[in-house]
Structures are given as structure tokens and as C-alpha cells.
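Heads up, one of the protein chains got dropped from this complex, but the rest are sitting where they should.
Up next, chain A:
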Amino acid sequence: MLEAKHLHKSYTLKEKNGWLSRRKQQIKAVNDLSLTIEKGEIIGLLGVNGAGKTTTIKMLSTLLAPTSGTISIDGINAVKQPELIKRRVNMIAGGERMLYWRLSARENLMYFGRLYGLNGNTLKQRCRALIDKVGLTEFADRPVERYSKGMKQRLQIARGLINDPDYLFLDEPTLGLDAPVARQLRVLVKSLAKEKNKGILLTSHYLEEVEELCDHVSIIEKGHLLLQGTPRRIIQTIVKDRSLIVVMKTLDKENWHWLKQETDKLGIHAQKKETNEGTRVDMKATFDMTSSFLALAQKRNLQLIRFDAKKPNLEDAIIRLTEVHD
């Protein structure tokens, strides 16, 4: 288990004010953040730009020392024994960095593998297996500078797995990938957690991805934890409104008045709008109104052309959450 407790990180920024004088400024990037990752679990770390996600990941992967707080990974203190921790974790960031462009995929993996103390046939086999896994077999001996963005990103995933880490931190891993590649990546991430029993921390601005993959989500703002829970619970607690949109060929005045009265009784807020498709009724309520509305429609035999019940998603939750805090 990875346990981070009361993490703080401040950066010191020196700003020029005047010709030679400089003013020191402290930026609290992470402020009293605690989180745990179990093996086999995928945790999502969400927050707007500058919330402190990358900083948190860099602390967990030993690149940055926390200003205060503790990180322990399977009982080892990460701040005191970073050398031991480095063998058990790895980090993958989105974008095209963290690879040697002059080297081929195989040479990159061989180099990093050696730095982790692997050698001989073990190393060769692992490199081959990883190259296969990320689908770069054909291009394995071509220099990385001639790769496309997606290929570089896939190679980065392989690099992140070269030491077979127990915990893997992914900082916006699907940034700039096209849909099929991003999807392959999600499948891979899921299997790493569920089949290989790795603990995974994921940050992403694509909320569907987080909703699909993560067992638990932590939402942070200005380095501080706002909310923690399963994606479903977060959505339930934050987004109270549900909406239902129906379109009917016609809806006469009398039926509309009746519908309005009935929905009011149920606590549904309904609005009518004429569109070229037909008459559209937008309904909002704090509960799932599908069945109640269908019952009403049947009573008056209303002919529906379209019926859209929109389920709230994590995106709505985040938007709502940030609205509240602004």
C-alpha cells in the first residue's frame, strides 16, 4: 500500500521587482494532501490547471522532496530511502519527453533497463515483451525522432513498465493521443491494475476516462483535497439535477397544461419549446424521472419522437464543484 500523509510542497519563486532587487515568494502547490493507493487499484487525481497534480506525482515518484509530510510505500519511507522506492515505482507523463530521440525504442528500453540493474537475457526478453505489448514491434529499431506522437507515447508507457513497478503514476497519459490509441491505453492501464495487481495513480483532464477507469477519485483544488470517493458517489453527492428531454410531434394547449400540473405535483420543473422537430419539453428534477414521465405520457397517449434522459457525469460534478468554490 502507498500511503501519503499530510503532504505539503511550497516552491520558492524569486520575482524581480526593481532593477537588482528580488522578492521571494512562496507558492503552496500542495497543501495538506493525504491519499492512499492499494495494489490493484486505480486512483484518479483531478483538479483544474495548477491544482497541484503534477507536483503530487513528482513527490510520490521521489523526484521532489515534500516540504513536510510522509510518504510510505509498502512500509518503506520514500523520503528517507528514495533509492529503494525508485525500484518499486515509475512515472509516465504525457507528451513526447522522457525518451532519447537519437536511440531506437529497443535501445531506449535497454538503457533504462540497465539503469534499473537488469541485464542479459532477462533484459532482452523484457524489452521485447514490452515493445510487443505497446505495438511497436515493427518500429523497434528505428530512432525515436522518426516516431509519431502516439508511437512516442506508447514507448513511454513501455519505459514506465521496464522496472516492473508495483506502483505506477500516470500524468495525463492520453494527452494528445487519437481516440483509438487512447482507448488501447485505457485497456492496458485497466489490465495492469486488475491482472498485474499494480497500484495506479492517474491524472487526466478527460473525465470520461477517469470515470471509466478509476476505482476512487480525489479532487484537489489549490493543493488541497476537496472530495474523495468513487466516481458514482461523487456524482451523486454533487450533481443533484437530472434532466430529461422529450420531443413530441404535437402537444396541444390542454395536454400541456395537464402535463405541467402533473409534473409540478411530482416536483419536476418542465418547460415547453417549439422547434422544427416538434414540441420539445425540457424537464429537470432531483431524481430519475424516466418512469414517472412515461406513466404520464401513456395516460394521455402522447406520441414521443425523441426521449433523452441525460445521466450526470463526472464532468458535471467537477463543473458544479468549481462553480461553488469560485
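Just so it is clear, a residue touches a chain if its C-beta (ideal position, glycine included) is under 8 Å from a C-beta of that chain, and two chains touch if they have at least 3 such contacts; residues count from 1.
Just so it is clear, contacts and distances are computed from a predicted model.
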Leaving aside the chains you can see, what is the UniProt protein name of the one that's missing? Options: "3-phenylpropionate/cinnamic acid dioxygenase, small subunit", "Xanthine dehydrogenase family protein subunit M", "Transport permease protein" or "Probable septum site-determining protein MinC". "Transport permease protein"
Touch criterion as defined above, residue of A:M91, A:A193, A:C214 or A:L259 at the omitted chain: A:M91
Chain not shown: contacting residue from A:L115, A:A129 or A:I305: A:L115
Which residue from A:R23, A:K80 or A:R102 sits in contact with the chain not drawn here? A:R102
Please identify which residue in A:R126, A:R159, A:R186 or A:H216 touches the non-displayed chain. A:R159
Just checking the interface: what residues of chain A touch the absent partner chain? 11, 58, 61-65, 82-84, 86-87, 90-91, 93, 95-103, 107, 111-112, 114-117, 119, 143, 159, 163
